[in-house]
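With one protein chain removed, the remaining protein chains of the complex are shown where they sit.
As written, the chain order gives the labels A, B, C, D and E, with residue 1 at the start of each chain.
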Amino acid sequence: MKEGKEEIELIKEGKRLDGRGFDELRPIKIEVGVLKRADGSCYFELGDNKVIAAVYGPREMHPRHAQDAKMAVVKFRYNMAPFSVDDRKRPGPDRRSVEISKVSREALDPVIMREYYPKTAIDVYVEILQSDAGTRTAGINAASIALADAGIPMKDLVSSVAVGKIDGEIVLDLNAIEDNHGEADMPVAMVARTNTITLLQMDGRLEREEFERGLKLAMGACHQIYELQRAALIDRYSESVDVGEGEA
Amino acid sequence: MKEGKEEIELIKEGKRLDGRGFDELRPIKIEVGVLKRADGSCYFELGDNKVIAAVYGPREMHPRHAQDAKMAVVKFRYNMAPFSVDDRKRPGPDRRSVEISKVSREALDPVIMREYYPKTAIDVYVEILQSDAGTRTAGINAASIALADAGIPMKDLVSSVAVGKIDGEIVLDLNAIEDNHGEADMPVAMVARTNTITLLQMDGRLEREEFERGLKLAMGACHQIYELQRAALIDRYSESVDVGEGEA
Amino acid sequence: MKEGKEEIELIKEGKRLDGRGFDELRPIKIEVGVLKRADGSCYFELGDNKVIAAVYGPREMHPRHAQDAKMAVVKFRYNMAPFSVDDRKRPGPDRRSVEISKVSREALDPVIMREYYPKTAIDVYVEILQSDAGTRTAGINAASIALADAGIPMKDLVSSVAVGKIDGEIVLDLNAIEDNHGEADMPVAMVARTNTITLLQMDGRLEREEFERGLKLAMGACHQIYELQRAALIDRYSESVDVGEGEA
Amino acid sequence: MGLEIVDDIRKDYVRDLIESGKRVDGRGFREYREINVEKDVIKRAEGSARVRIGNTDVLVGVKLEPGAPFPDAPGEGVIITNAEFVPLASPEFESGPPDENSVQLARVVDRGIRGSEAIDLAKLCIEEGEKVWMVFIDIHILDNDGNLVDAAALGAIASLLNIRIPNERYGLTGEDTLPMRDTPVAVTTVEIEGNILVDPDFNEENAAASRLTVISNADGTLSGMQKSGSGGLKEEEIAEMVEIGIEKGGEIREKFL
Amino acid sequence: MGLEIVDDIRKDYVRDLIESGKRVDGRGFREYREINVEKDVIKRAEGSARVRIGNTDVLVGVKLEPGAPFPDAPGEGVIITNAEFVPLASPEFESGPPDENSVQLARVVDRGIRGSEAIDLAKLCIEEGEKVWMVFIDIHILDNDGNLVDAAALGAIASLLNIRIPNERYGLTGEDTLPMRDTPVAVTTVEIEGNILVDPDFNEENAAASRLTVISNADGTLSGMQKSGSGGLKEEEIAEMVEIGIEKGGEIREKFL
Partner (left out) sequence: MGLEIVDDIRKDYVRDLIESGKRVDGRGFREYREINVEKDVIKRAEGSARVRIGNTDVLVGVKLEPGAPFPDAPGEGVIITNAEFVPLASPEFESGPPDENSVQLARVVDRGIRGSEAIDLAKLCIEEGEKVWMVFIDIHILDNDGNLVDAAALGAIASLLNIRIPNERYGLTGEDTLPMRDTPVAVTTVEIEGNILVDPDFNEENAAASRLTVISNADGTLSGMQKSGSGGLKEEEIAEMVEIGIEKGGEIREKFL
């Protein structure tokens, strides 16, 4: 979406540069319970994105004056490893990660039974180990599974994916080159069972009709991801789940 | 007061560059109660200075170990908006604003009946929206009115103005060009009714006799400002008070 | 130990550049109780190193959740004055001082009867006023005396010195030029009475045999320093103790 | 704790009224509070605007300074948007570095301007690869009675529409004005008890579980969107919010820009 | 308080077992947990390795970027080692700037590499006095079950052994690989009740008063050492720890590097 960058043809003969169709997800790989110290954890690959989520809690909330007497406080920390991107990222939070942490937390809040654990904290940590656009959606998918793995009572899982516009077309799940040279990007998170949208951001420029079409595309893909998330949880303690036609 | 800067003639035919006499204030405009959320507030213009002050409290003091068991703690935060000066100011406190906040608080402390509200905090916030030299004096004048507007019991108002030396003359209320090319600057705050000085700083170089003359000039002008402050408070809930021959 | 630096001959005719033999300490000067506000203090010179240590406590531990119910918490802050080194050091902690503070605290912990003062803090502050390599060892020596001066119950004093390798030889107590152009540096701290090592770091490259020889050399010198520390404490309230053939 | 109870009572009151079809201040669900835009209020800024929406009061100042371009866009100016939630504006705001709410506000306003390509960044190039104009958009909140984002976004675009490029001040030559290519307007709605309300005030924001900001352009396209709050939204609620966003955005653009 | 008691009971249990010659997980005193090294796991990094020692899991990524040399070494590249103890990895870790433990970890790993002169820094010079390669070694802890330093040091040297110099990315020419001159390996032992144990797990680290990390090279020389913990060590204990360090270091080097 950046102006002034060289133009790149992102769609050739009806296919995207990585060979995907317009409504096709990148390969997804899920492993549940990958960390020992965390109460719940999940490793999630989405194409070249590699993210890991851990959940701690419910546990004592510090500082005490930040406790909520009626429900657990969910804290969410999205963090990129310095080596996860082409130009080394300086360690520590920046404005982008502060915003992503906020909207990701708000994407998960609606399904967590926070009222079961007043005065406590539920800490959700997402580490981006390798990035290729779509890290926040991968992080929300991973975090949702890690919450379940930690035994936190939830109404349902949250599933997330982005749609975007490249070379004038609305397509699913942008990778980095598409994100850098495309016209719009729109991450969405959804509670699949009720079709409730819990994250919605849009960046770039879209016609109203394109927006509506994109939202429907994302909602459909969230249903696909939801099935993979469920399958991975069912397989917990056995082995990892490989999905998609890629080499992931 | 800066060495090595080009010399500028600041006085021509007995008048200052903006047409003022040596003992003349810039135009002053005062509006009381301009903010809804604050407990008390005041907008204050002094020539091209535009400042706004808000008061919150007495309210609970955090952190608790900073409470004073015998009286309210007054906190004062002087802050410049990034766009208030020619070269954009980076947001956040710098050493200058830390010092101004300290001396401004100490200028107001003597009149606030702090012993009425032990263990509480009274927060005074001054925002400089547009700066033209004299912002700390304008801020103290505004804060003093905002404290009264918030209903904080006070012995009296505090009034403040600077004097300085330009082209060898002691003059009242320097503006930015006078401050940058002058020889000395001396902000003063005073409780008018008792002629008690509560702020006194001096920067630059002055003969002892000049200092004494300057102090008297400032004290006289504080009386003028005091009358305007009182008038603005009396008119509270009606309309704003315009003063001075400028276009302010 | 830095690669790529010009080679300098550090040993000439069996003597080091400052005339010392291989197993010779720099001149040491100790003054006890040099500060009024601190509960205990010590000024320590080791060649051109000038350091001062102060101890406060046992006193209330803040924040409360960091208290240890069974023993005092020792805090150690190693800090270099901006003017203590050739290139001005920016004020505030850096990674080097954070590490030195940690290992110095752990060098002293074993001798402090921490269980006598549960829930309290014992603060040890070391300021490096002038630096010439070996500041951490000088700081530990000073801190150990300051703790005794503060009346903190201790099993024994801790004594500290570095050994290193220059021009292929294992030598005692490197100065700055030796440290910059040498091959290895190894600071050691020890409880002299029991020959217990409480600090051991090594930097550079050493044969195993050289390491063992160096450790023995350091341990011997710690005994020498221990005697000076004891003498200085015995002379407390009288005058300072000058040692060594230097001009210190 | 006492304060929490008051807060709950206030939320319940807002919600009960809305269920009966009313808002506390008597407005219709699709009605803004009174909007007031004062332009060029700060002499020291190259552009500025003070926007009041009801009691919400936001001052935006834009400064231009020469600086180095980003390596991957050597011929383009740089936009830096920053929001300060100074504690003067609200008892909820605290001194200190920007928290997540002020970061979000600044980033949403920033994305609206970038997404619409309102500024032709190439026109802000002074010397390719070396020196470009840095456009600092500073959002200074004075009074927070809710819906800061619409006020801030309006203040930002109103400020940008009248930029004076300070060539002289930096010994440069060039055009003194900056032609703008679009006028993005943000419109925020909330969902409370199944109802969609535009321009929430402070109490309505607190009572709402979800909020959606929709940024739209002169031609009706969208150039930014942000859901916030710990609730969810249905597809048809989003559709209504987008519709309101485009409609109200058009009205505001016509009246104030 | 409750947690402290649990902690004490756990320490006592570990100590009692060790006094009777056993470790909680059944290992011998001079036995490592299972070590697993995966190389080149991060595409975006110029070198990377994920090292697992038992449940301890550490990811090291190395990035190279051009930068200015230090004034006192104008012809040499710069190594910058950093460790993040992200709160994901352990309930003991907290968000925020590096604490003393992560600073120590990074500095010990860094000194091991420098001390051994494993990297020929002169080969990282691009233009003397102007531009050299900055080698960022970032240690990212994923799961902390003790002995982070051995895992981190092994991850660092394993990453460095397969560096691809990103000349093309920065429009430079030159060799694409970095010949390494040595392979420092860190081996950590603890002293518990008079016994020396290698590769302490999390509970053993807590139960131990003193810990010693010994970094040794291919030729058996030492290139780094760090005692930590609030206890003391006898000369003969140190001698044993150094012996174990060199022996185990050799085994690890042979198997994984």
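Keep in mind that, in the parts below, a contact is a pair of C-beta atoms (placed from the backbone, for glycine too) under 8 Å apart; a residue touches a chain by one contact, two chains touch by 3 or more.
Owing to the predicted nature of the structure, the values given are computational and were not obtained by experimental measurement.
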Displayed chains contacting the withheld chain: B, C
Sole residue of B:17, B:154, B:177 or B:200 that reaches the chain not shown, by the stated touch rule: B:200
Among C:10, C:54 or C:158, the residue in touch with the chain that has been omitted: C:54
For chain C, residues in touch with the removed chain: 35-38, 48, 50, 52-54, 56, 59, 77, 79, 81-88, 91-92, 123, 125-127, 129-131
Missing-partner contacts on chain B, residue numbers: 1-5, 69, 95-96, 98-99, 101-103, 105-106, 109-110, 184, 186, 191, 194-208, 211-212, 215-216, 219
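Simple rule for what comes next: only the chains that are shown with their structure count from here on.
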Most distant chain from chain C by Cα centroid: D
Averaged-CA centre spacing for the pair chain B and chain A, given as whole angstrom: 51
Length of the line joining the C-alpha centres of chain C and chain E, rounded to whole Å: 26
Contacts with 2+ other chains: residues of chain E: 98
Chain B, residues touching no fewer than two other chains: none
Chain contact topology (line, ring, star, complete or other): line
In contact (per the touch rule at the top): chain pairs: A-D, A-E, B-D, C-E
